[in-house]
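These notes are about the structure you will find just below.
A single protein chain has been omitted; all remaining protein chains appear in their positions.
Our next item is chain A:
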Amino acid sequence: MNAPIPRDIPLPLPAPEGLLEILLIVSFLVHIVFVHLMLGGSMFSLVCQIKGLKTPDYEKLAYRIMQTVTVNKSLAVVMGVAPLLIINTLYAPQFYASSALIGDMWMAVIPMVTLAFLLAYVHKFWWNHFINIPELHIGIAALETALFLFIPLIFMTNVNLMLFPEYWPQVKGFFSAMLLPNVLQRYLHFISAAVLFSSLFFVWWSGRKTFLQEVQFSKLRVIDVRRFFYAFAFGATIVQILTGLVVFVTLPAQGMSWRFTLLLMLGGSSALPAIWWMWQNLTSPGHLIDDNLKRIIACFACAAIIMGIARHDYRENALADHKTAIAEKTANYMAAVKEAGEHAQLDAKDQESKISAPGESAFNQNCAACHHATLPTVGPALQEIKEIYAGDSAGIVAWTKAPGKKRPDSMQMPGFVQLSDDELTAISQYILSH
């Protein structure tokens, strides 16, 4: 494998690796659910607002959707901290490397998310201020949605890049990392999942008893709204399956294994009954069967959990060799550090016994930084000092206690009141005898 092999951080993991992995899978899934709801909500609100230009009831719907977005987006951020922490812990050599390689864009995530959130607040809190300028309002919503759509692409690029150390040397900045095989497919797969999960969420949400009372539609029927979301859920599922297949076929071989393939198939097939139920709901006229909704959500939840495990499995496979090589290198390095440290200690003892002049070590400690034997550095060279103070060791002591300001292009030398007269005399004698 022609990949850079760095060293790991030489401190033990804070918990058993297995525990951290389980925490990672669980917390990541929770994070992603809220990201999906935030992202999908933002897209649906935009779509409904545009529809609202013709059918005003959709504008009311858009407002209600936005209220869920502002909650889900906060949860998406806080829930993201845990997986970030664990990735930092478990994959330090890989994750920090890939982050640095796309560093500019990675850092830009922070202002971009802040801006997107602020836009979301402007969009929601000042809803009624925009009544006469819907274009501006929709423009803000579109910008917010565009940012929400772009940010996951940065994350996707990073977590993909960290899996393949052999690609690192060919990466020059974010866009080249984004164009590595598999990123864009995975991204589309992710976006369609966001549409799928959020539309299912909104099917449930618009089925609550209080929903009608909240939105106060004038004409639109709740059943139409739910059908609208169902149609999106169905379409997104189909796209999910297609993009999923593309992702699978184009996945680099590094992380492939039978176990992983099996997990993917299991995850994919657990979504199949849901498709059948959704089809029934969409085609049976007049009513939606709420019982099926629970089953559908259960199916997809199952699929998501299995996919989450599979995703981790692939990562572990892809990095297995790299991790082994890193562990070996780190062990060797630490041994070398130990050996060099012991040598250095012996050397230091030798050095100490060699120092003959009494003032030498005090000079090295206090003065050598600015006074070199022959070269003028920060202060004048020892040669020069020797000439000025030939035979006058008391003069050096006096100066050092309270230095004056002589050389115009030099800095002011600090005084050394904390050194005793004996020490200073020893230093000055060392200087003169040097």
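Convention: a residue touches a chain if its C-beta (ideal position, glycine included) is under 8 Å from a C-beta of that chain, and two chains touch if they have at least 3 such contacts; residues count from 1.
The rule we apply is simple: contacts and distances are computed from a predicted model.
Participant: Of the candidate names "Protocatechuate 3,4-dioxygenase beta subunit", "Carbohydrate ABC transporter permease", "Pyruvate dehydrogenase E1 component subunit alpha" or "Cytochrome bd-I ubiquinol oxidase subunit 1 apoprotein", which one corresponds to the UniProt protein name of the undepicted chain?
Facilitator: From the listed options "Protocatechuate 3,4-dioxygenase beta subunit", "Carbohydrate ABC transporter permease", "Pyruvate dehydrogenase E1 component subunit alpha" or "Cytochrome bd-I ubiquinol oxidase subunit 1 apoprotein", the omitted chain resolves to "Cytochrome bd-I ubiquinol oxidase subunit 1 apoprotein".
Participant: If the hidden chain were put back, which of A:L46, A:L61 or A:M79 would touch it?
Facilitator: Checking the options A:L46, A:L61 or A:M79, the one contacting the hidden chain is A:M79.
Participant: Which one touches the absent chain: A:L53, A:I223 or A:A368?
Facilitator: Counting the whole complex, the residue in contact with the absent chain is A:A368.
Participant: Check each of A:I50, A:A97 or A:I140 against the chain that is not shown and name the one that touches it.
Facilitator: Of these options, the touching residue for the absent chain is A:A97.
Participant: Across the whole complex, list the residues on chain A that are touched by the chain not included here.
Facilitator: 2-7, 9-15, 71, 74-75, 77-82, 84-85, 88-89, 92-93, 95-97, 99-104, 106-107, 109-110, 113-114, 117-118, 121, 125, 168-174, 329, 331-341, 343-344, 364-366, 368-370, 372, 375-378, 409, 414-418
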